[in-house]
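Apart from one protein chain that is not included, each protein chain of the complex appears where it belongs.
== chain A ==
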Amino acid sequence: MANFKQYRTDFPILDQTVNGEKLVYLDSAATAQRPTPVLNRVMKFYQTDNANVHRGVHTLAERATADYEAARVTVQKFINAAKPEEIIFTKGCTDALNLVAATYGQANIQAGDEIVISIAEHHSNLIPWQQLAKQKGAILKYIGLTDDGELDLADAKQQITDQTKLVAIAHATNVLGTVNPIKELAQITHQHGAVIVVDGAQAVAHMPVDVQALDVDFYAFSGHKMMSPTGIGVLYGKADLLATMPPYQYGGEMIGEVHQQASTWAPIPYKFEAGTQNIAGAVGLAAAIDYLNQIGMTQIAAHEQALVQKLLPQLLSIDQLTVYGPHDPAKHTGVVAFNLTGLHPHDLATALDMEGIAVRAGHHCAQPLMEYLQVTATARASFYLYNTEADVNALVTAIKKAKEFFRIGTGETK
């Protein structure tokens, strides 16, 4: 684990004090921090190559276009898509999922069809389907969880039927810290003639992802959770599906020919990239992928797993503390949600903030899951490649201090 310490210096933002304490950043599931090589690459693009893409014949436009398309190939290779044109740049993961709902969904979902999602979905992979179902008179069904918070595969087999047209599911969940069995779900989905849309926001930055091996039809993720600038994301789609889908937005760049009363569309991926895209964002995303590749996704997954191995037993040994999701560290990603009995997570998060520790507290954009778990909110710590065992220990110590401050479990009130 020691060799990961070297990467920490690539993140100048981590080298500061917050409320007089050394910053411990444990909110990477919300957004990751950016390493200097990514920031430098974006700055270099603006300083040397910036121009609009696919339009000019001048040299800068050529260079910017080459950078932008090279970024697409970098993404393609990173998730092992078959072709670069299967990579659509979006403004984020939410945008990518909305794209599928607004195009594939609008064209293919009809009254009485079923859309199947899980109860643990982030709102971004829930509301687009809920609203599509409402609009079309389709039925939105939920796959439940096992007692330890994992996706109930037996229930998935019940919920996905011949009436199902689309299954939308997170690869890794943003509260419970579980990894869903995407390959099996894709198989089940395809047996029923439906397509599977995967929300990869919490997965793609933390583990190797191979969209062909998983055999998913769509795979969406954001760049900022994997250290790129904000405002850039990716939708992967199988080429034959993308080709049949109507455009998402209309305007420049996405057209074939435009006449007074009719237009034709550009081939994929450009059909889905109307208007000037986040070019520097795409360049920054490619730089982030280069950075991740240098370390290795398998190594990153192992590093995070080692941190969770240290963290979970310590958290579970704290009296009055509940950890949501699996208690077996091997089944848990670097996303850990928890509560202290009798203390609202906002109060806990404020206490941790006073100790310099940044965690998220709230419903994590997963209100149906909160209802399912019968909590209003939780605290959540999330780890990334720049976190260390010292961060784990700082969190555990601070939780114990907070518990003492609020006199949790002592039977008395402060």
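Going forward, a residue touches a chain if its C-beta (ideal position, glycine included) is under 8 Å from a C-beta of that chain, and two chains touch if they have at least 3 such contacts; residues count from 1.
By definition in this document, contacts and distances are computed from a predicted model.
Entry comment: the absent subunit's protein name, as recorded by UniProt, is "SUF system NifU family Fe-S cluster assembly protein", drawn from "Transcriptional regulator", "SUF system NifU family Fe-S cluster assembly protein", "Ammonium transporter" or "Transketolase".
Of the options A:I143, A:V308, A:A377 or A:L395, the residue whose C-beta touches the omitted chain is A:A377. Looking at chain A, the residues touching the absent chain are 19-21, 343-347, 350-351, 353-355, 361-363, 367, 370, 376-377, 401-402, 405-406, 413-414.
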